[in-house]
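A single structure is presented below for examination.
Heads up, one of the protein chains got dropped from this complex, but the rest are sitting where they should.
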Amino acid sequence: MIVGSSAFGPIVLTGITQGQRAFPYLTTMVLVPVGVALLVALLPKGSTWAIRAAGMAGSLGVLGIAAAVLDQFQSGDGGYQMVSAHSWVAPFGLSWTLGVDGVSLFLVLMTAVLFPIALAGATERTNPKAFTVWVLLLEAGCIGSFLSLDLLLFFLFFETTLVPVYFIIGGWGHERRGYAATKFFVYTFAASAFMLVGILALVFIHQGQTGVTTFDIRQLANTHLSGTADVLLFCSFTAAFAVKAPIFPFHTWSPDAYGEAPAAGSVLLAGVMAKLGTYGIVRFDLGLFPHAVVVLAPLLLSLGVIGIIYGGIVAAVQRDLKRLVAYSSLAHLGFIVVGAFALTGEALSGSVLQMVNHGLYTTALFLLIAMIYRRRGTFSIPKLKGLQGSAPVMAGVFTVVMLASIGVPGLNGFVGEFLILAGTFLTHRWWAVVATAGIILAAVYLLWAYQQVFHGKQEPDGDEAPFAEMTWREGLVLAPLVGLIVFLGVYPQPLLQRITPSVDAIVLHLEQSAHPKIPLAGQPVTSTVAARLDPYPSAVTVSISSSSGSRRHTRTNVKGAK
Amino acid sequence: MTGSTGVLGALAAHLLGAGGLVLPHLNYSTILPELILLGGMLVILAASALSPRPLPTEVYATATVGLGIASLIASLVLWRDVTSHGAFTAIARSIDVDGFAVFFLVVVSCILIVAPMFAAGYLRREGITGCEYYVLALISGSGAMFMASANDLILIFLGLEILSIPLYVLAGLDHRREASGEAAMKYFVLGAFSSAIFVYGIALTYGATGSTNLAEIGAFLSRNVITSNGVLLGGLALLLVGFAFKVAAVPFHMWTPDVYQGAPTPATGFMAAMAKAGGFAALLRVFVSTFPTLRTSWQPVVWVLAILTLVLGAVVAIVQNDVKRMLAYSSINHAGFVLLGLEAATARGIAGSLYYVFVYSLLVLGSFAVVAAVGGNGDADHDISRYRGLGRRRPVLAVGFAILLLAQAGAPFTTGFFSKFYVVEAAVAAHSYALAVIAMGSAGVAAFFYLRVVFVMFSDVGIAGASDVSRGGGEIARAGAVAAEVREQDATLLGGAGASAVATLVAPAYVAAPELAPEGTPSEPEVSVSPWVTTGLVLCVGATLVFGIWPQPLVDFAHQATLIF
Partner (left out) sequence: MGGATVVAAATVPDALTFAIAAVICVGGAFGVVLMRSPVHAALSLVATLFGIAVLFVEEDAQFLAAVQVIVYTGAIVVLFLFVIMLLGVDRKERVLADVFKGQRVVALVLGLMVLAEVVLLGRSRWTTGAHSATGSLEGSGSNVAKLGRALFTAYLVPFEVTSALLIVAVVGAVVLARRPDHRPVEPIEEVEVPLVPGPDDDPFGAVGTDEDAGGSTAPDETASTVPEHASSEPEHEPAEVPST
């Protein structure tokens, strides 16, 4: 009668690769913020300095580990690296399986970069202890989500992020923070309910086929799904990601949450949390449900394009600077979604790259707005005027960031958007055409806002002091962001070089799985098309050489596309 | 003496005819946990009656906790027997000793270990003396244990009554509030009504199958194909209604909000935990192990019950401003989740339900303990506005409550997540996709009202709507006030927790109320927490977090409990 502890079938742990014996970078990266958060929680409330130092040290430590991961990462390998797999709750088949590939690598790096910046740029003076704890826990949740190769583990981290964000918005937000925080939590929580059911259904279908209970996406990717099941599961996953990202009709929580959140909260929401949704689309939707992706791609492309246009139009009529950026974020995420569902190599690469880019310039924008708010106490565009006169440096930084956001060549926003549009144009021409209009819209509303806020003559408003110039501290916070914005605009090769092999592997998997049903029309050879259209020949040449080398996936891809 | 025995024996032989009487072997060890509770209860009663002056409530609490620990040990010994020898029945096949039963023995023991701690603080604060709470709790616990290990419908019924009647009395324990007496009356009338329905169900089932013994009923049903089973289905339906009343499943939940709200708060927590444990123990056993052949008949009914329970519990809880009442509706929602496992009717589903009941027991006990503490002297006002700023006044208490509430909402890395995951997984495995989606959706809705309390605790403004009053300058001024407040509650409370964990008896029974809130907020109700309550909370919250991060042992326990059926 008594059966051993392995409850629901044999538990198989695979992927114990070379990373196993090496230092567990990824696990450490997830656990360090948790440990520091616990440490901070034990510090006395009054020792503000120690709390801030510990928080900063913890997030910088994560950045250090992330840098080490980047160093260890073998560029050109499209598979998962540094995989560490440990059984956690055997009866459920839940395992602690972390791994990094080209798609997640830079999202993790971006997360590691943005958290110290968010902590440093935080203007929250009340209760720094709780704030630091929540931010660190959020960092652990985000990094864990990006690194999880186990669906259930991903879901756990994905859900975990809600709690810190809820408290950050609710605790340190603006006037309507309670409303915004609750709306955010309930929306995203309810949406991920569908994903959990979808995850379980997928796992049981897989179990029925192979007899193995596992949440490992590398094994689940080989599940054979009937057309209906595929589409339903895809919808259940996409529901969660679409709300989290957010994609157009599911975005209603985001302007409230972005607008009411404190500066650090907006930064982390738009910069990092939104990427959880788009990352989920790339990793899980594209990786697990190839048929459904091919079938439903036009729908998602349409939603992405609608998001671009809608976000642009609504942003253009905003009178609140922060809500303007929130809506512009919606538009930019529309680009990322379009890139993901164009189903071509360079569009997907651009999509992944754009996730990183968007994280950088949105963070900078939100921080700048927070600096303005700190001086003027308002986000209202009509009430701000002529800031350029007394704060030229800030105006300059704002210009650079804004131009990156618009997508001006030479800055990072351009690279991603161009790759996305170029890749989309090949397979879904008219969507690309409409999406391009979004760039023009972005130029319209951002330049208009800039003109309103920075140009003109500052009217002395009696009791108000003249608008202060950017402080050294603020400059130091923004410097890395601006540096990265410019650097990635000029030289995105190191990123593309590492992203492309993984993206190629995803596209190949899509192609192989979806081919019997619907051939991907005009599936291009990634590298040649990219070489033809990319304005950075040097960057792409390297990426060709790396991907056309000895790597299995890319080679097959090139062959298959002929 | 021998003479009289002889006479009696002859008389018995005469009365019984030629058949003689073979008494069943009384294997007391199989009902040792129940006997410990009942025996201990009698000792406590006797002690309280014989002692020259009233004993302090802490003495009784300590004794009850000790009895809980003793019954836990006895249960674990039984668990060892079961795992090494397999399941068996004892004492004329009335008692089932299997993993399922022992699991619930352990759950009940745990409830009895924690509940007295919360009661002690409350009874001391309210000045209610005497041993009644503890005695009633012990009897109630033994009733739940009998329900869990019963292999006979009659014994289940008796267990149900032994479980319920003390709960009726507990609901009316507070003589000062009319609501308490009203709750007791309401609970009693509706409970007696449901018991009557249950007995009728037993009668019909007996009529249809010829036995009240669950094993014999099951054997009969597997041997015979019943062509016209109207009577049996009628009996089954009545049994289900009786159980649904006890576990507060919609539409048999009407008593829950009023009774939960009216009863003294620690009694409410105990009631929620114990009635659900006992009710679900018997419900799961009767339906899954005795009537599996009729599954196609009862499964749709349970499906409907589960959906109604999940949805109504979550939706109605949203509009409650009384935290106690909100928790009452949320307990209805939780009952729906447990029904999910029953609806799946698989080993996995049962394991999920078991796990859920265990987890929920501790969560609800802890939650109501905080409610009791915040409710303040008199236990009458549990409005959500009382929780305003609790995070500043009593940070540790507020954080503990927040963890318990988040766990109830199903936040990851708490036991609440895995309990919901377990039953939903079972539902999906049984292809009840719609049910699984509705369940998770209701969890999303439920998250709303848990978070509302959490938000109010950690905000100085109150509920969302009230925040419009304060803007700009007010915001800054208040922030300054918060920052200026350096009162450090964490250290004292943590210290209290540690001290009380070590020496509950030595520590002062009552921590003096903290000084009043700082200027600007003169009307904040004070909240006092006795070390007893703190200890109990530490146990509940600790279990929630530890088993949330490391759920393997509990999951294995629940799983094995269903294997050794």
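So that you can tell them apart, the chains are marked A and B in the order they are listed, and the count of residues begins at 1 in each.
The criterion applied here is as follows: a residue touches a chain if its C-beta (ideal position, glycine included) is under 8 Å from a C-beta of that chain, and two chains touch if they have at least 3 such contacts.
Just so you know, these numbers come straight off a predicted model, no measurement behind them.
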item: Visible chains in contact with the missing one; value: B
item: Touching the absent chain when the full complex is considered, from B:98, B:132, B:425 or B:556; value: B:132
item: Residue among B:66, B:376 or B:542 that touches the chain left out of view; value: B:376
item: Selected from B:36, B:108, B:208 or B:563 as touching the chain missing from the view; value: B:208
item: Sole contact to the chain not displayed, among B:288, B:384, B:405 or B:423; value: B:384
item: Touch with the omitted chain, as defined above, among B:47, B:92 or B:237; value: B:92
item: Touching residues (missing chain, whole complex) on chain B; value: 15-19, 21-24, 26, 31, 38, 41-42, 45, 91-95, 127, 129, 132, 135-136, 139, 142-143, 146, 152, 154-155, 158-159, 161-162, 165-166, 168-169, 172-173, 175-179, 182-184, 186, 206-211, 213, 220, 224, 226-229, 231, 250, 253-255, 257-258, 261-262, 312, 315-316, 319-322, 324-325, 329, 376-378, 380-386, 462-463, 465-466, 513, 516, 522-523, 525-526
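Assume only the chains that are shown with their structure count from here on.
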item: Interfacial residue positions of chain B with respect to chain A in the complex; value: 83, 86-87, 348, 351, 406, 409, 411-413, 417-418, 421-422, 424-425, 428-429, 433, 436-437, 440-441, 443-445, 447-448, 451-452, 455, 458-459, 461, 463-464, 467-468, 471-472, 475, 479, 482-483, 486, 488, 490-491, 551-552, 555-556, 559-560, 563-565
item: For the chain A and chain B complex, residues of the former touching the latter; value: 1-3, 5, 7-8, 44-46, 88-92, 125-127, 152, 155-157, 159-160, 162-163, 166-167, 170-171, 175-179, 181-182, 185-186, 189-191, 193-194, 196-197, 200-201, 204, 377
